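Before I ask anything, let me first share the structure, which is written out below as structure tokens.
Of the protein chains in this complex, one is absent; all others appear in place.
Up next, chain A:
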Amino acid sequence: MKNILEYLEHTAENHPDKIGFTDEQRDVTFFELMQNAQRIAGSLARIGCRKPVAVLIDRNVRCIEAMFAAVYAGNFYVVIDVHSPETRIHSILETLHPAAIITDNEWLPLAKKLAGASFAEMIILYEDAVLREINRDHLMRIRGQMIDTDPLYVLFTSGSSGMPKGTVLSHRSVISYTTWVSEQFEFGADTVFGSQTPLYFSMSVTDLFSTIKCGSTYHMIPKTYFTFPIKLVEFLNERKINTIYWVPSALAIVSNWNVFDFARPEHLQKILFAGEVMPVKHLNYWRRYLPDCLYANLFGPTETTDICSFYVVDRNFADSDSLPIGRACDNCDTFLLTEEGIRASRAGEEGEIVVRGSFLADGYYNEPEKTAAVFTQNPLNTAFPERIYRTGDLARLNEKGEFIYISRKDFQIKRMGYRIELGEIEAAAGSIEKVKSAAALYDADAGRILVIYEGSIKDTDEVLQQTADKVPPYMRPDEVIRIKQMPYNANGKIDRQRLLKEYCGA
């Protein structure tokens, strides 16, 4: 096994007529998906191999076909968020220098504008390319040259500086990760995913590749359903969705609206979440109504494919508790390094989460300095070259041997000599009844801690008081601001950068 296309081909052979993927307009079988990808691949023959191919298509089945087409042609894909600002797409394309852009009629005008007149020949139109004859000689020749450390995709994330950087992931990483996640959670041909995450977000890797490996079914849930939560539940029931892997903010929509008093999912069995801290208040709501489901808290950055540690919920937690991020995934070494970064943390001692193994990305595309800063030699090994990835996240081990997440390294602040965890303040505010979501910010210039919340409590002093009751005196927020709608970014997570800009002038 060295190429993820083997998953697709194996499944297309065993379940040719099974529906693999659906969007609002279309269903596609595994066989059709494979064929369409092979057809489109023909139009990429002229660009050569191991080149970046940008995919400028909205979140739908065509986008998935285009992604696999790039791989069939021996290249790697980069899914572009078509709804992000043009300046951001521009900055991504400047870093990437794609050899081709696959787009469809819907996004052709944007593709033309981005590529510019002199690069018009770079554009491949899905509707034309999908009608080509499959060139088997071309496909076989390419497959013979590919190795498992070849890049599969580059995924752009917004760094803390706001400049997007592209993480390069190989076939090897994705195969290693998919092997773990599909075995750990026993995904199979009877698994029906209800996918929330966009295809340019690392969490989408889990349901996408598990689906092609196991012959599962992957339904893309239209984004508007998260606005109309009753429809969301109806969709889950109509499609008989039994497995979801969502960001906590998406799960919180259901609990905030108390949806389960009006409609309940009938087929759900596995509920996985990652991408941000899961407030236990919301988890408890779900567990109260769906007590027989499996719940798992997954943790990891894009740089470890998707996940490096996980915790299957096996006991009860109070609303104000924090949920462990558990233990390392199989075939992925996750451990803690002390602040100096040279020694492993002792039990209970705080340290930076670092990761070793095949899940690791190769680095950042066209960014040697940023790569060298976080993909470093393992300081515990001086005998031979061995790479680790420093996540920038802090954790400690509890007495059960589970990782307890603390916060981002740069989320930890010092004020008057005290070390303050914004995450802890945030969790305290978020656990208050009638507070739907909360974010704690530090205004470094003014030295002030702010809590921003959305919820029906109008009196901000009440929220301040209740938060202060749950944290040490030195962590007491200086100001509490109520907003009507917490801003979320394209992935569905709380948009901290926007809050910082708005309330701290950062």
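What we mean here is this: a contact is a pair of C-beta atoms (placed from the backbone, for glycine too) under 8 Å apart; a residue touches a chain by one contact, two chains touch by 3 or more; residues count from 1.
The definition used in the following text is that contacts and distances are computed from a predicted model.
J.: Going by UniProt, what is the name of the one chain that was not included in the view, given "Acyl carrier protein", "ABC transporter ATP-binding protein", "Aminomethyltransferase family protein" or "Thiolase domain-containing protein"?
T.: Protein name of the absent chain (UniProt record): "Acyl carrier protein".
J.: Tell me which residue among A:136, A:414 or A:458 touches the hidden chain in the full complex.
T.: That would be A:458, which touches the missing chain.
J.: Hey, which of A:227, A:377, A:398 or A:465 is the one touching the hidden chain?
T.: The missing chain is touched by A:227.
J.: Write the list of chain A residues that the hidden chain touches.
T.: 223-224, 226-231, 257-259, 262, 454, 456, 458, 484-485, 487-488
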